[in-house]
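Dropping the structure in here first, questions after.
Note that this complex is displayed minus one protein chain, with the remaining chains in position.
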Amino acid sequence: MSRTARLVLFFAALLVAVPLGILGLIGLPSFGHHVSTYGDVVDAMGTDLRHVTNMVALVTFDVRGFDTLGEEFILFSAVTGVTMLLRGDRGEGTSADPVRIPHRRREGRSEAVTGTARWLGPMTLLFGIYVTLHGQLTPGGGFQGGSIIAAATLLIYLGEGYPAWRKIVRSVLLDLSEAAGVGIYLVAGLVPLLAGATYLENILPLGEVGSLLSGGLIPILNAGVALAVAGGFCSIAIEFLEETREPNEDET
Amino acid sequence: MILVVALLLLVAVTGLGVVLTREPRRQVLAIAANGLVMGLLFLALQAPDVAYSQIVIGSAIQPLLFMVTLASLRTTRSDK
Amino acid sequence: MSVLPYLIAGWLFVIGLYGVVSSRNYMHLIGCLTVIQSSTYVLLLAIGYHEGRPAPIFSDHPSGPAVDPVVQALVLTDVVVGAAVSALLLTLVLQLKKRRGTLDPDELSPERD
Partner (left out) sequence: MNLIPVAVIVPLLAAALLLALEKVLPKRLADGFALLVAIFVAGLCLVISLETLDQPEAYWFGGWRIQNGVVLGIAFVADPVGAGVAAFAAILFSGTFLFAWGFFGDTGTRFHVLMLVLLAAMVGFCLTGDLFSFFVFFELMSVTAFALTAYKLESASLEGALSFTVVNTIGSFLMLAGIGLLYGRTDALNLAAIGGALDGHQADALVAMALVLILAALLIKAAAAPFHFWLADAHAVAPTPVSVIFSGIMVSIALFGAARLIWTAFAPLDQVAPAFRDLLLYLGTFSSLLGGLACLIQRHVKRLLAFSTISHVGIMLVGLAALTAPGLAGMLIYLVGHGLVKGALFMGAGILMAECQDIDEIRLRGRAKHLPLTGLTFAAGALLLAGLPLGAIHEGHHLISAAVEAQHPWIPLALALGSALTGGAVLRATGRIFLGLGPASNGEAEGPGKPEHETPGRPVWLMLIPILSFFAVACLAQGPAVTDTVLDLAQGFADHDAYGQLVLEGGSGAREPSSEGHAAPEAPSSPILPWVSVLLALLVAGLQLLRERLPAPLVWLSSLVLRPVFQGLDRLHNGRIGDYAAWLAIGLALLGGAFVLP
C-alpha cells in the first residue's frame, strides 16, 4: 500500500471515528465536577482504617495492592526482556572507550562534572530513600523513590566513568535487587495467607498516624517496589550504555 | 482553573510537537518538554504522586534512554 | 470547558496514531506511542479531578473530601510501566538497526514471501 493510500485510509477512518469519539466523550461527567463514590469512600475511611495519610499509596499498596503486584511484574518482564535481547552482544565489557564517532573529538570528563556528580550522587540516593520511606505519608513511594535511586546510580556513571561504574554496579546485583524486590512483594502477600487471612491482607500492626512505620504492610511493599524499580531501571541503563562501548579486544 | 486550561493547551501543543518533530534527536527534546508539561498538569490536577513519577520518568529517564539509544544507533555498524 | 480535557485526551490519541501511521523512523514512532500513552493519563486524571478539592494526601491538611485517589493510583503505576515498555521497544529497534541497517519501517521486509 502506498503512503498516500495509507493516509487516505487513515483519514477516512477518522472521518467516522472522530465524531463518534466526541459524542462518547461528551457523555463523561462535566470536568471538575465528578464525584467518584469509590474515591470518596477511600478518602473518608483510609486514615482511620490503615493509619496512613497518603490515600494514593493506600490504594496502590493496600486496597488495590494486587494490581500493583501485576504492574511490578510487567516492569520485571520488560527488564528481563531487555537484558535477554541485548545478551552477549558486547559482553560484560568494562572498556573505557566509547565507540569512536567520526568527526567528533573525544573529550575527557571535566573535574567540575566529577566533583558535582560526587556531591550530587549521594544526595540523590538519600533523597530517593527518603521519598520511598515516606510513601505512606506524603507524595512519593516506591515507584518514585526507586526511579530516583536509579538516577543516582547514573550520577556515579557521570562522575566516575563507565569502568568504575560497572565495578560498583554489578549486573548480578541488579538482577538480585530486582528479583528480591518482586520477591518481597510476593512473600509479604503470602505471609497473611499462611496466617489464615487473605492474600496481601494488611494484618501487621498499623502504628501511629504520621509515623514512618505506620501503615502496616504498606512501607514493606513500598520498599520492595523501590528495590525492583531501581534494579530494573539500572539494568536497562547498563544494557543500553553497554551498547555504546567499543568491544574489548579480547572479546570478539 | 485557568492554570489547568493553560497547561492542557500546552500539553496538546507539545504533544503535537512530538509527533511533528520527525528528526529523532530533536524529538527527544520534544518528548522531554511534553513529559515536563504533563508533570505540571498533573500537579495542577491535584495528583502530586503521579506528577513526581511523571517528572522523574517522563522528562528525565525516558528521554535519557532515547538519547543513549540514539548514541548507540549512530555507532552501530550494520553487520548485515 | 467542561469537556475540554477529554477532548484534549482524544486529540493526543488521534495525533499519536497519525504519527504511527505516517512515521518514517522507528525512533520517531516510539515517541508517537508515548503521546498516545499520555492521552490515557490525561483522560484518567481528568475524570478524577474535582474543582476546589485538595489532593488526597492528608499530611498537611485534615482529611476530608479530596480528589479521586483511585485513578491516580492507576496512572501512577502505569507511568513506570510505560517507560519500561518503551525501553523494550528501543531494544528491538537497536538490534534491528544492527541487522538491517535502516530505521525506516517502510524499507524493511523486502524478503517476505
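Chains here go by letter, A, B and C, matching the order in which they are written, and residues are numbered from 1 within each.
Please note the rule applied: a residue touches a chain if its C-beta (ideal position, glycine included) is under 8 Å from a C-beta of that chain, and two chains touch if they have at least 3 such contacts.
All values derive from a computational prediction rather than experimental measurement.
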Which displayed chains the unshown chain touches: A, C
Hidden partner chain, residues of chain C it touches: 9, 13, 17, 20-23, 26, 29, 33, 36-37, 39-40, 43-44, 47, 70-71, 74, 78, 81, 84-85, 88-89, 92-93, 95-96, 99-100, 105-106, 108-109, 111-113
Absent chain, residues of chain A that touch it: 1, 3, 6-7, 9-10, 12-17, 20-21, 23-29, 34, 36-39, 41-42, 45, 62-67, 69-71, 73-74, 76-78, 80-85, 87, 172, 175-176, 178-180, 182-183, 186-187, 189-190, 193-194, 196-202
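The rule is short, and it goes like this: only the chains that are shown with their structure count from here on.
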Chain pair with more C-beta contacts, A-B versus A-C: A-C
Approximate Å spacing (C-alpha centroids) for the pair chain B, chain C: 10
Euclidean distance of C-alpha centroids - chain A vs chain B, Å: 17
Multi-chain contact sites of chain C, meaning residues that touch two or more partners: 1, 4-5, 18, 46, 48-49, 51, 55-57, 66-67, 72, 76, 79-80, 83, 87, 90, 94, 98
Junction residues of chain B - those touching two or more other chains: 1, 47-50, 53, 57, 61, 65, 69, 72, 76
Residue ranges of chain B in contact with chain C within the complex: 1, 4-5, 8-9, 11-12, 15-16, 18-19, 21-22, 24, 27-28, 30-31, 34, 38, 41-42, 45-50, 53-54, 57-58, 61-62, 65-66, 69-70, 72-73, 76-80
Complex contact set, residues of chain A against chain C: 3, 6-7, 10, 14, 18, 21-22, 25-26, 28-36, 38-40, 42-44, 46-47, 53-56, 58-60, 64, 67-68, 71, 74-75, 78-79, 81-82, 85-86, 89, 137-139, 143, 147, 210, 229, 232-233, 236, 239-240, 243
Chain A - residues contacting chain B, complex: 32, 54, 56-57, 98-99, 101, 131, 139-141, 143-144, 147-148, 150-151, 154, 233, 236-237, 240-241, 243-244
